[in-house]
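Every protein chain of the complex appears in place save one, which is left out.
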Amino acid sequence: MTHAAATVDQMLPPYPAERGLDVYNKKLGMWVFLASEVMFFAALIGTYVILRFGATGEWAKPGIVLNIKITAFNTFLLICSSVSMVKAYAAIQDGDPKKMRFWLLMTILGGATFVGIQVYEYIHLIEHGFVPSGVREGSELATLVANGTLPAATMGLYGSTFFTMTGFHGFHVTCGVISMTYLYFTKALPGKYSKQDYGGIETVGLYWHFVDLVWIILFTIVYLI
Amino acid sequence: MHWWLPAKASTFTGPIDGLFLAILIITGIAFVLVEVGLIWFILKYRARPGRKAFYTHGNTRAEVIWTTIPAVTMVALGLISNHYWVQIKGRNSIPPNAYPIGIHAKQFEWQVTYPGADGTLGTRDDFTVRNQLHLPVGRPIVVLLSSEDVIHSFYVPQFRVRQDVVPGMDIKAWFQATVPGTYELGCSQLCGLGHYRMRAQVFVQTQEDYDAWMKQAAQEASQ
Partner (left out) sequence: MTTVAATAHGAPAHHDDRSFVRKYIFSTDHKIIGIQFLFVSLFFLLMGGLLAMQMRWQLGFPGKPMPGGGILPETMAPGGVILPEYYIQLVTMHGTFMVFFAIMPLLVGVFANFLIPLKIGTHDMAFPRINMWSFWTFLIGGLVMLSSLFVPDGAARAGWTMYAPLSARHDYSGASLGQELWSVSIIFVGLSSILGSLNYITTIINNRAPGMTWFRMPLSIWSLFITAILGLLALPVLSGAAIMLLFDQIIGTHFFDPAVGGQALLWQHLFWFFGHPEVYILILPAMGMVSDIISNGSRKPIFGYRSMVFAIVAIAFLGWIVWGHHMFVSGMNPTLGSSFMVSTLIIAVPSAVKTFNWMGTMWRGNLRFHVPMLHAVAFVAMFVIGGLSGIFMAATPVDMFIHDTYFIVAHLHYVLFGGSLFALFGAITYWYPKMFGRMMSEPWGKVHFWLTFIFYNCTFFPMHITGMAGEMRRLYDPNQYAFLQPLQPIRMFISISAFLLFATQVIFFVNFWWSLWKGKKAPQNPWEDNGLEWSLPSPAPHGNWEKVPTVYRGPYEFSSPQVAEDYLPQYTKLPTDREPARAPVAGH
């Protein structure tokens, strides 16, 4: 038994306390944490923008190195998993834990599949010669550089920025999947969430939507433009 | 023992040293006010038994005064500083007739390329010398800085001139030497093991001496 939680109710701000933001601590904490994540991705994405638009040479045209079709499907999948997350949240808000568990599971599966497809893509890219340092010598893509389809001068930057941004995004998605799985088995399945107490779902949901939003930005500026 | 700024040997020393002195006076006044004030309060308001401090939470007029005076001072300082900054480093600050010298920095030496008899860099009579910067006195010089490897920094204290030399960038810096003599060029950005000895000699010469040296050095270089 600890004194850590002065709150009587998990989904209300601490009590007794002076009025802060009328939001319970877990949720406030997640918003604060997401602010730091915004800065982290801003550093990576900002670097990409500076390196790409400050580069003296041409940048590779979209779709030559990266597979837009598969990634577009993956994007759709991630968006769907955000929708299923919302459905899980709505379900428990209405007091239906069974439905919440179903949609939470769908979200986990969607997220895991997204990661799986990303890993498959990475392996594919590396096999074809696209690596963080650019284009591997003697690979398929090296031929494209040699015949001018891909610009030699900026492939190093392309590889560096692509793998760093999408890699860290993938890492964040993976952490999200692990967190949701953990909550599923330790809280959702044993029926610990209810209409009065579903803060964990809401909090992890916020994280999941953030991760989805970052992906939409990445997909646009890395794959499509 | 040297207690002050280095000897003045360029046209920049006027504004820079002047600004330095002005700031020294302003900050000196603030320094004396604060330190003397603190000492005075320490002595005058020492605790005495049976006495209570003066119970007040502040004074808005005081706040306004001691916010406004520093703010106005800073704005004035900014305007004056920017005036000289634009002259020294601005995009259009380089005098059009400035004499060009190429300086390529590498771990741990300065490779100086002179324009040769035609006075233009990038022509066939250019020649390169290591760690020796000869300059004609009394005319604007523009150094074209480039780096082989890491960031270095071109620094001649008596000219008050400093400019980082960045790999991947071609940077120009200008100055005008005013006093003939021998000076030192130092690297002023940690560039590795040999940073401390990345030193070149600077010879500021009259135009005649410079031309004579140029002729001889060009001959030596072509051999």
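Every chain is named by a letter (A and B) in the order it is written, and numbering of its residues begins at 1.
What we mean here is this: a contact is a pair of C-beta atoms (placed from the backbone, for glycine too) under 8 Å apart; a residue touches a chain by one contact, two chains touch by 3 or more.
Predicted model only: the values in this text are computed from it and were never measured.
Only one of B:T113, B:Q189 or B:Q205 touches the chain withheld from this view, namely B:Q189.
For the options A:L51, A:L109, A:L189 or A:I221, the residue in contact with the chain missing from this view is A:L51.
Of the residues in chain B, those that touch the hidden partner chain are 1-6, 12, 15-16, 19-20, 23-24, 26-27, 30-31, 34-35, 37-38, 41-42, 45-48, 51-59, 62-63, 66-67, 70-71, 74-75, 77-78, 81-82, 84-86, 88-91, 107, 149-151, 153, 155, 157-158, 160-169, 171, 183-184, 186-197, 199. Within chain A, the residues in touch with the undisplayed chain are 2-4, 6, 8-9, 12-23, 25, 28-29, 32-33, 35-37, 39-40, 42-44, 47, 50-51, 54-55, 57, 131-134, 153-154, 156-157, 159-160, 163-164, 168.
In this section, only the chains that are shown with their structure count from here on.
Here the spacing of chain A and chain B, counted between their Cα centres, is 48 Å.
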